[in-house]
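Note that one protein chain of the assembly has been removed; the remaining protein chains are unaltered in position.
The first chain written gets the first letter, and so on, giving A, B and C; residue counts start at 1 in each chain.
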Amino acid sequence: MSSALVIKNLHLTIDNPKDAVPILRGINLDLRAGEIHGLVGESGAGKSMLGRVILEILPPRAKITEGSIDYPTRPLPGKTKGRSAARHRPHISLIPQDPMTSLNPVKKIGKQMSEILRLNQTGRARNMLDQAESLLREVKIKNPARVLQQYPHQLSGGMRQRALIAMAFSTKPQIIIADEPTTALDVSVQRQVLCLIQDLQKQHGTTILFITHDLGVVAKICNRVSLMHSGMILEQGNVAEVFCTPTHAYTRSLLAAIPRYDRPLRELTPVAESLQLQLQREARAYDHQRRN
Amino acid sequence: MIEGRADLPITYRILHEPRAVFGLGILGLMIAVALMAPWLAPHDPLEQDLLASFLPPSWQESGDPAFLLGTDTLGRDVASRLIYGTRTALIVALVAATLAALLGTTLGMLAGFYGGKTDMLISRAVDIWMSFPAVLLSIVLVAVIGAGLHAVIIAIVIIDWTRFCRVIRAETMVQKERDYVASGITIGLTRFRILIQEVLPNLMPLLIVLLTLEMGIAIVVETILSFVGLSVASDTPTWGNLIQEGRQYIHQVPWLLGLPVACVVLSVLSLNALGDGIKEVIDPETRQ
Amino acid sequence: MVMNRRSFLQVAGTASLAGGLPLAFSPSQVQAAGDTLTIAYNVSLPSWDPTTGLSSVNPGLQSIWKSVFDQYIDQNPDLSFKPGVLTEWGWNADKTRVHMKVRDGATWQDGKPITGEDIVWNLNRAANPDSGNPVGGLIWGSVGNLKANGNEVTGDVNAYVADFFKWMAFLTGYILPPHHYEKVGAEGFEKDPMGSGPYRVVEFVRGSFVRLEAYDGYWGGKPAFRNVIFKFVTDATSRVAEVESGASDITLAIPFEEYDRLKAKPGLAGVATPVSDIAMIFFNDTGPMEDANVRKAAAHAVDKDTIVNRLLRGYGVPLHTLQAPEYAAFDPTTTVEYNPDLARSLLAASGYSTDNPVRFTIQTTRGYLPKDYEVIQAVVAMWRKVGIEAEIEVYEVAKHYELRATDTLAPAAFYNWGDSIGDPNDSTGFAMFGPSPHSTWDTDDLDAMIGPLWGEKDEAKRIAGWKAVDKYIAKNAYVLPLYQQVQPVIYRSNLDFTPHVANYVLPFTTKPKD
Partner (left out) sequence: MSSSYLLNRLLLAVPTLAGAVTITFVLLRVVPGDPIAMMTGPGATEADIALLRAHYGLDHSLLRQFVIYLGQLMTGDLGTSISLRQNVGELIVGRLPVTIELVLFAMLTAVSLALALALKGTFWRGRWPERIVDGFIGIVVAIPDFLWALSLILILGVAIPVMPIFGRMDLTISFDSWTNFYLIESLLRGQLEVTRSVLHHMVLPAVSLALPLMAITARVLKSCLNAEMNREYVTLARTRGFGRLRVIYSQALRNALVPATALSGVQFTFLIGGTVLVERIFGYPGIGNMAIDAVINRDLPLIQGLVLTFAVLFIAVNLLIDLFITFLDPRLRHD
């Protein structure tokens, strides 16, 4: 299987006035074309930042200090060195975490979608709206013509997320970063949205990097998985392998923390504090070693 | 990353915000000059010497070392007049801003905290007030009260309390929704006590920001009134008076206008910077 | 000073060169329209009725009105009288009747001839209290039973007023066209004014400018400039900029420093001559001013020469009475010497000294007259040295009128007394006679001296009487005359401008230089 994205030894820091704080520490990641790759970790592990590196939407003070990102299957590879990163970016798109804040509140859905379509292809406005309508139909929105005429605040959370998914697929991207796309949704809607993403992925053959903290979701839809902590990938592999034979203590401890119907609640063990501390120590030792 | 700094005491953070430091520095200088005016000023600001009028600053060819920044049309020492003008400017700024703050904050807190009819009444009053042009209103007011320091201060207070009232009202409404107010009520504190003991301290940072900005405004208003010829009468040296006087001789002695203008601009600039600096430190919204 | 001016210009010059900016408003380029004269005027015209309301007695407005309206009688630049719309005028021998003759061929600006009836209508209107003529009762009401017979007008004298005919060349002495005024009404006249003067009003934007055009039928001939614009530039600094940038051809009432500077500039010329305005300080008979020692000390402590020479840069004539040298009752022998020691000893006699000064308020305008506020500051400083501590209160001139009408002026109040007909009735008379609504000082001793002079029909005796009154006033320090004003006028050097002692800037007499 070919690779859609290869990250090698990626280091990223955030510059503060006084010091530089390392966020990513030597990430190696190989996204294979057409897979759904789960990226799991707790808050602050650096997984969202990794997503942003790939999307090239880093905050102003974040800096890549080492490493490389390659897109072996990207169309027109010659343009990567171009000044405006924006021009080649739409082959990667994002399904954001919070549908509330991810839509422009002052523009109608139809307008927002056709704007994206127009930026990425040529054609007439009328045509764009028709395309947008069929995209909405694709994400199983019932009355697409009406939704196109509505503002985000008039839609439910699930509807907004569907619209965002439609937007993410509208540029026919090769890679989609799904950054905890169901976290902000009601449980009943979560499942539908997951299924929708899965269906669309199969249909379009898109590669998805699925960022989540929920191992259950990973088990359900991902092919492969990477576990992150303190800006490092601790374990990587097929979902089945990793879940059945975890090699890292952190993975084991995470798996033990999943609530399951066949396990009594009190047997759930949070990740031990000592383990957390040990991981942070290792990260610092790693920084120290790099500096010298 | 940034949260770490939020734990430091607020004074420390203010002292490490460059704009606030600049503002504080100039303000401190102004206060020092105002307090020590009698010792700093080389001459009596009212002392005239018609035989020595329009002397240029002392470093110029025909300047007199006794008159550092030269003399005006009546032969009075410009430097001394500027120094004593600082005094007037500070008095106007401090007294007018404090009184306006007192009035505006009281009404704003009442409106924001009690809501209902109180709020409607006060908000209405603010709306009406804001529908008058401030410059015209202050000119009319001073024309009514009669020129003088007190008239300038009264005019500023009457006009500018709304600035405080609006902002404080909004902030009080925000504070009212906070948990500490609810918990205060559950432990049986009276609403008035909560307002004074709990809400007010939380409004203080905002109030200080508004106060510094208002001080700048007060200095400008005094200049405007002097400009129209309605400010402090008699010989009292004020920057506004100096600007008005200097304007007449702008071609012969540009520094007569330039120096007081520079004083006004610098003081307003520093007060604005101080306000912005403090706001930057206390306002979590802008802290990123 | 010179240094700075020069370096300032250098900076300006370099800046303009560096920016490559065209000097769009340099004097040489503007005024291509050679038949237009633009005057940057210091007072804004409030009304087109020169005979009623407060503004009608504002000396500053007369230049504009004189351009549009005729006065009954006109004045030469030296204040001597000459025929206006009236060619003859006078009393009979026992001064019980007046007679006047209207000029032949004089017309209103709609071409209708000016008749004897028109004069009667105007005089009756001025005398009628309902019309709002501020001096209607005092002056115009003094004749009555007016009759017109062709060009001849006659009337009875109700009360003899010695300067009645002089007032015909003075404030409110204008004629309006009765047929037009009655047609359009008072408010209509403001929008559609008409006179019989050398210029008619073409366009008037209140508070901004008035555009005049020569009236071809004017009896006095054709003016050199067909179009005249009075721009109302009330701010002195702006007036300076107006002539300096070439946007205006003439301006007046600018600071003397600016006058000196502008006059020296190529392309500009200036003239500064004494005018019929006297800067003076009213004393009110209240509080400390009832003490003769205080008044006299206040008078002796003021060094008028230094004020004029230094503060006013020589542009002024120190005075000791309310009579300027051009006036009929000027007496050079009446003087009040500058003597601070005398002032100190006078004050000491009343128990005052610099440690225990006498205190009172002095009121002044600010910016109403050239350097008014500065002069008062200088006076106050001179007083301070002898033991008078005066506090300055600034007011608008409108406020002065109110306070004076209600006799509530402060013990001392600065004012400008104008008397462009030079008659003592209108200088010392109205200013000092108790029953006069203009007076501030009213005591019986003075009223008893002035009273008989009003009806004195022997001119020589009348003038001698006023001279005696002035001496008495000076001795008792009932008023503090300071100096005669000098009016600085700056104009383009290719103009021929004639200064007028009555402080007029008249476009009619202004010509291009040959």
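Here is the rule we go by: a residue touches a chain if its C-beta (ideal position, glycine included) is under 8 Å from a C-beta of that chain, and two chains touch if they have at least 3 such contacts.
None of these values were measured; they are calculated from a predicted model.
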| item | value |
| --- | --- |
| Which displayed chains the unshown chain touches | A, B, C |
| Options B:Tyr12, B:Trp59 or B:Phe132, residue touching the unrepresented chain | B:Phe132 |
| Contact with the hidden chain (one of C:Asp49, C:Asp118 or C:Glu326) | C:Asp49 |
| Selected from C:Trp89, C:Trp108, C:Phe209 or C:Tyr327 as touching the chain missing from the view | C:Phe209 |
| Of B:Leu29, B:Leu103, B:Val140 or B:Met173, the residue in touch with the unshown chain | B:Val140 |
| Which of B:Leu69, B:Val181, B:Ile224 or B:Leu259 contacts the chain that the document leaves out | B:Ile224 |
| Listed residues C:Val201, C:Ile229 or C:Val501, member touching the removed chain | C:Ile229 |
| Interface with the unshown chain - residue positions in chain B | 124-125, 127-128, 130-137, 139-141, 143-144, 146, 216, 220, 223-224, 227-228, 247, 250-251, 257, 261, 264-265, 268-269, 272-273, 276, 285-286, 288 |
| For chain A, the residues touching the chain missing from this view | 55, 57, 60-61, 84, 86-87, 89-90, 92-94, 96-98, 101-107, 115-116, 119-120, 151, 153-154, 164, 167, 171 |
| Residues from chain C at the interface with the omitted partner, ascending | 8, 11-12, 15-16, 19, 21-26, 30-33, 36, 38, 40, 44, 46-47, 49, 53-55, 57, 129-130, 132, 134-135, 137-138, 186-187, 190, 203, 205-209, 211, 229, 231-235, 237-238, 241-242, 244-247, 396, 398-399, 401-402, 404-406, 437-438 |
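Keep this in mind: only the chains that are shown with their structure count from here on.
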| item | value |
| --- | --- |
| Greatest separation from chain B - chain, by CA centre | A |
| Chain closest to the middle [Cα centroid of all protein chains] | B |
| Distance between the centres, which are taken as Cα means, of chain C and chain A, whole angstrom | 87 |
| Computed distance of Cα centres, chain C from chain B, in Å | 43 |
| In chain C, residues with contacts to at least two other chains | none |
| Contacting residues of chain C [partner chain B, same complex] | 1, 3-5, 8, 236-237, 240, 255, 257-258, 261, 306-307, 310-311, 366-367, 371, 374, 377-378, 380-381, 391-396 |
| Chain B to chain C touching residues, read off their complex | 46-48, 50-51, 53-54, 56, 60-62, 73-74, 143, 146-147, 229, 233-235, 245, 247-254 |
